[in-house]
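All protein chains but one are shown at their positions in the complex.
Order of writing sets the chain letters: A and B. Residues in each chain are counted from 1.
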């Protein structure tokens, strides 16, 4: 199959990318740079939106929108909410 | 007037918008596109001055030599002025 309906989390990554770009938190160039810095094998190991959320996060950290401690703590908290995306998606 | 250019062959590390497969290759300016903020600065969150951008047309035999499927087919790419040498 060549296409799929995107999963909700993927659409959210796309929306965050577009909105943060339009608000000036980073540029498309910053995203591309972060993608390239992941190295060649990131293309084999990770899906498209996995790479993009990593690039979005990298740029937001660099822009000082939030810091690594906040990110780490939040990701821990989210893991404790439940075993599926459906259960964990909203605090 | 046809303007012939060559893409600089240098290979600095980091975010560069001139694709590696075009470095050192010759082509002709297809059209000027105007000036855009330098992506090599924007990529690192730095102030970026505007640089002229061109669409450059390359012949496939220039890019791939004998491996070209059809030498007269072409490839167009957008390249910043600071990556081009006039011939």
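Quick note on the criterion: contacts are C-beta pairs under 8 Å (C-beta built on N, C-alpha and C of every residue); 3 or more make two chains touch, one makes a residue touch a chain.
As a working rule, contacts and distances are computed from a predicted model.
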Listed names "Aldehyde dehydrogenase family protein", "Methionine ABC transporter ATP-binding protein", "nitrile hydratase" or "Amylo-alpha-1,6-glucosidase", matching UniProt entry of the absent chain: "nitrile hydratase"
Hidden partner chain, residues of subunit A it touches: 1-9, 11-16, 18-20, 23, 25, 32, 35, 43, 46-50, 53-54, 56-57, 60, 65-66, 70-71, 74-75, 78-79, 82-91
Residue ranges of subunit B at the interface with the undisplayed chain: 17-19, 21, 33, 36, 39, 53, 55, 57, 63-64, 67, 69-70, 72-80
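Everything below uses one rule, namely that only the chains that are shown with their structure count from here on.
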Euclidean distance of C-alpha centroids - subunit A vs subunit B, Å: 30
Touch list for subunit A against partner subunit B, complex: 26-27, 29-30, 32-33, 36, 59, 62-63
Of subunit B, residues touching subunit A in the complex: 14-15, 17, 39-40, 42-45
